[in-house]
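Handing you a structure now.
Complex shown without one protein chain; remaining protein chains in place.
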Amino acid sequence: MESPVLELNNVEVLYSDVILAVKGISAKVPAGQCVTLLGANGAGKSTTLKAISNLIKTEDGRVTAGTISFDGIDIAGGNPADQVRRGMVHVMEGRKVLRHMTVEQNLVVGGHMGSGRDARALLDEVYGRIKRLAALRHRTAGYLSGGEQQLLVIGRALMAKPKLVMIDEPSLGLAPLMVEEVYGLLSELKASGLTLLIVEQNTRVALELADYGYVMEGGRVVLEGPSTSLRSNEDVREFYLGLTVEGERKSFRDMKHYRRRKRWLG
Amino acid sequence: QTTYNIAGLADFTGPYADVMKDMTGCRKGVLDWWSEEVGKAQGVALRIKEYDTRYDVAQVASLWPGIKSELDPVAILGIGGSDAAALQQRLPNDKVPQILATAGYGFAWKSDSWVFNARATYPHEVAAFYTWLQKKSGSTAPIKVGVISSEVSPAYVDIHKGTEKFAKDNPKILEVVETVYTEAQPTDLTQQVNRLVRKGATVLQVFNNTASVVATRRALQSLGKTNIPIVMSAHNGLVSSGKALGGLEQMEGNFEVYGMAMSTDDPTPARAYFEQLRTKYKAQVSYTSACIMGMSQGLIVARAVEQAIKTKGAKGVKGEDVRAALLTTPMPSERSFGVLPDLQYGKDAPFPTEGLAVNIGTVEKGKYKLLEQNVPMPVLNKW
Amino acid sequence: MTAAHPAHHDDVVLSARNLLLQFGGIVALNDVSIDVRKDELLAIIGPNGAGKSSLMNCLSGFYRPKKGDITLGGRSVRQMAVHEVAGQGLARTFQGTHIFSGMTVVENLMVGRHLHMRTNLAQSFFYFGAARREEVAHREVVEEIIEFLEIEAIRHAPVGSLGYGLRKRVDLGRALAQDPRILLMDEPMAGMNAEEKEDLARFILDVREAKRIPVVLVEHDMGVVMDLADRIAVLDFGRKIAEGTPKEIQADPAVMKAYLGEDGP
Amino acid sequence: MSDFLNYLINGALTGLLYALMAMGFVVIYRASKVFNFAQGELVVFGGYMVWWTIIQMGMPMWLGLPVAFASAAIFGLMIERIFFARLVGESVFSMVMVTIGLLILIRGIVLVFFGPQVRAFPIIFPIEPIILGDVVISRSLLYGGLLTIAFGFGLSWFFNRTRMGLTMTAVAEDHQVAMSMGISVQRSIAFAWMLGAALSTLGAMVHLSGRSINMMSSDIGLAALPVALLAGLESLAGLLLAGILVGVIQGLASAYLDPLVGGALGSVFPFIIMLLMLLIRPTGLFGWKTIERV
Partner (left out) sequence: MDPAGVFATSFTQDQALVRTRRQAVTLVLFVLAMFSLPFVADARAVAVMTSMLITAVVVIGLQINTGLAGQINMGQAAFMGVGAYATALLATKGGLPFWLALPAGGVCAALFGLVFGLAAVRIKGFYLALTTIAAQILFHFMVLNMPAAWLGGSNGITVEAARLFGLVLDTDTGVYYLCLVVACIMIAGAYGVARSRHGRIFAAVRDDDVASGMMGINVVRTKALAFLLGAFYAGIGGGLWAYYVRFVSIDQFTLIHSIWFIAMIIVGGMGSVTGALIGVFVIRLAQESFTSVGPSLVESFSFLSGDVVFAAMNIFLGGIIAGFLIFEPRGLMHRWNILKRSYRMWPYPY
């Protein structure tokens, strides 16, 4: 296997000098593949992504240990703008569109690093990939529906002509059809050679797309493996896919009032 | 040897910062001179310590009790409004008189005061000017004046209110065609000045600040009406305004009026006295109206102490003795080397309201020049 | 925590009739009517931008519909301001996290009690006395909720530093602290994994069991909706296209097409 | 009638000067989301730069003005380097508070370096007014007004149409999002302050040409406030209209109402208009409407 595009080595992240949110994780994202990061709320998934793009510095956080290398270069603590220039874009959680600007302006801003001349071509390419956006180009982004906003932020990331896109919870708050549409787009992107790192709560769809997955809990990686093996892991099935041992979907009605201890904690 | 302390209230970082160096330098110079040439014989020296108040009432109020206990001063030399505002109510208890550098204000026009001004109010002084101007013109028609003022400081408002009062009481002498309000730093006064001129103003009164004088002068220049003079006072006078316009010649034909010596090049006794301060007492100052204000304060207090020593002896002079000396003893002009006119304080106002005279200055052929001396001041009623 | 409001004879607690809501040219709600009956969980589903949140916002008084009427417990609340609607016993949780991030968990829940607190500013000023008595009394209610939601450990943690799931739980607690007559929840489970959804589902079920509060739930997770809901209403492009039991909805071809996709959940 | 025309035209031109001053606020706001309370102090600083190059150093205009602009821009850059570079990611609120600290700081700097004296400001625009019949128009205001209009439209085009302008607008929307797209928030803020300082210098030139400068000249910043708010903090072209509106109303009020009232009604009028307008349109005439979705 060739050397991975992105590699994390024992990374620790500290917020406000007191909260240790990520306690030493190591992970690899090989070129052209899709890797997913799963885990409960507060496990430190978003923090990990923000550590890679170094957006944590805006939240009074910093990487205190470990290395993050992208294309073989250590980028920990680097400037977020340099990260984008090297070809890595971070699509943040919560569909952060530029709300007062139009869809097209959002895209143009996304492509601000490229040369002015191919901007037009790039714009057309994105409109071609995400047909819906073309129709919305003059709408104010803040008033779009949730799904449209999600497509927009992905489109905006593409405008930077990235090698690696990191997406934080792309299916958050999306209706089933919309989830399919977004993941359809993501798998097309993967097919076209883009490397993806996806943080997801919707484990089912994420594992369908991903080649490899990591499960985080309490700031550590507790489980990792190819997505097929994760999918058959008992704990993942129970806690992330919500399936019974037999593979039936559990009903939310007859929840037990206690919880089985997770094996990886024991 | 006895040293009496004097508290100096100065404004190095507020609105009067621009003139403070000369003012504080000169009042210190006077006290040094006095200690050397008058006090030494009696074994008395005067010492001043300057405090920066930013011309802020809060700062004065919180500083003063400390100054009082630290220095136990026999007098305070203040600048103007804010020093009076902060202390006038408590000085009768503290028994320390305060002498201000500026002319008096209407708001401080109270009887039995512990605050004293070297000069009467600005409206008094400008009224003397109008009276003189009318007489000089030989006509009996009232002088028509356009007032340019501003509301940024209550002191400015006080001045134009006083002027309007004088016009009301003396319609034969003065008519205010209009009072125009400007910003503190007016951009362009052409329209306003044009209006005043068309309403028949033959003089413009600008007593607020140098920037306003400059803007007014520019307006007159651009209207081609430089024959209409501006009258101003010491704090925004001909020299500083001329400097701000890029040259004294720009102020040709305008007037300045106040009841102190004028800092012209004329060989006056005041000038000679100043030269002595500079050379012999190493005061690092230049001869400006701010300097004259400082000298006048210094002289008033020094002469009052001198008087108090005469009555009380060299030791044990207190603030109340200084005040008593001020109230009882007239100070003829010679005693102040012509810096001030003959001066006699009374109990009914913090400034001498009668018997005062003003000087009028102008710029003639590009030179700052004393035009008229000892112009008597008319009676002005309280507004 | 007994219900503060007298039981209603009418079966319908909250009812919206023929709502019309427009934003400029966009019709967010078009002739939508729903009824929420006593002691039921009504789920509202629909594609993104269908108008679900808009409907919730109308019900809670945040948006004012152009046409139509809304009654809560028999009283029209259409003209009421947001806080007055809340005063009528309507509580809600939010799609994103709308939580008071500068405060601790306890304080957040205490804000929920605000509706039931009565001391005036002067009493607050002279804290000792009425104000303190009231604080303590309501603190007891809040502690019950804290215990119920199992968040004792983070009682004094500032919510700004909490993870998403806990924040959602605090959000729910805050709504419960209002002791509401009806509870609206807008996508409470978005961004949670199966385990956390199970937890929250359990709380929702408990709320209904213990407190018998009707709940209106907007949610995209079909598993949750189908399992928890008594009835489901489906919105699409601002119109209600279907309403019925989970079974009926799952079988409805229009719903399949508009929302679930051909292959179902 | 000619009076009225005079007040109208000069009011409008004065209003455009306010708009130019307000442009400094808006440019900084538009590219960094920071409302700069020290704008008046920037004007004073820029003004002193002009004074220093032309009067103190005796440079000819063609050299002195560019040097003054450059020094002002460098000053703006320094402000960013020293204060804002460290604050990226902090709340906008604390950045705004920094500008309040700056206000006090720049006052001190100006006092120490240039002293409190009232200084003559160079004559940049000829003093002789343009006289058309009864109408007298000040040249500095007229040329300044024309420049303001050009800058208003030019900057508006820049921020709304060009790629660079849009990236800066993105910074004003949300610092973190902008960063996630590889926009250098720091550079945007630096540019904003440089531009803001340069515009302030231009403003000082128009405002003070042929007059005088001292520390108190910063008051014009306050007078420009209602214009910025009336237009809405995001709108550059809108400033022109708001400026003219405020200028004309102020001019007419001080000409016709002041004598009636016997007070400076003209100078409070802009604030009253602003208050009333904001009650009707809370984000000004052309400002971004807040998008609130729950």
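By written order: A, B, C and D. Residues from 1 in each chain.
The working rule: a contact is a pair of C-beta atoms (placed from the backbone, for glycine too) under 8 Å apart; a residue touches a chain by one contact, two chains touch by 3 or more.
No experiment lies behind these values; they were computed from the predicted model shown.
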item	value
Identified contact with the non-displayed chain, of B:89, B:137 or B:328	B:89
Residue of D:8, D:59, D:77 or D:105 touching the missing chain in the full complex	D:105
Contact with the hidden chain (one of C:50, C:70 or C:99)	C:99
From C:31, C:135 or C:206, residue that would touch the chain that is not displayed	C:135
Sole contact to the chain not displayed, among D:63, D:146 or D:275	D:275
Missing-partner contacts on subunit B, residue numbers	10, 12-13, 17, 20-21, 24-25, 49-53, 57-59, 61-70, 81-82, 85-86, 88-90, 93, 106-107, 151, 153-155, 157-158, 161, 284
Subunit C residues that touch the omitted chain in the full complex	60, 62, 81-83, 86-87, 91-92, 94, 98-103, 107, 110-112, 114-115, 117, 119, 121, 123-128, 131-132, 134-136, 139-140, 143, 174, 178
Residues of subunit D (touch criterion as defined above) contacting the omitted chain	35, 37, 82-83, 86-87, 90-91, 94, 96-98, 100-109, 111-112, 115-116, 222, 225, 228-229, 233, 261-265, 267-268, 271-272, 274-275, 278-279, 282-284, 287, 290, 292, 294
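Here, only the chains that are shown with their structure count from here on.
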item	value
Chain whose average C-alpha position is farthest from subunit C's own	B
Subunit C-subunit D separation of Cα centroids, rounded to whole Å	47
Residues of subunit A touching at least two other chains	143
Contacts with 2+ other chains: residues of subunit B	none
Graph class of chain-chain contacts, one of line, ring, star, complete, other	other
Pairwise chain contacts, counting only pairs that touch as defined	A-C, A-D, B-D, C-D
Footprint of subunit A on subunit D - complex, ascending	88-89, 163-164, 166-167, 169-170, 173-184, 234, 288, 291, 293
Interface residues, subunit D side, partner subunit B - complex	3, 6-7, 10, 14, 17, 107-108, 111, 115-120, 123, 127-129, 136, 138, 140-141, 207, 210-212, 214-217, 219-220, 223, 251, 254-255, 258-259, 262-264, 266-267
Footprint of subunit D on subunit B - complex, ascending	12-13, 15, 17-18, 20, 150-152, 178-185, 187-188, 190-192, 194-195, 209-211, 214-215, 218, 221-223, 240, 243-246
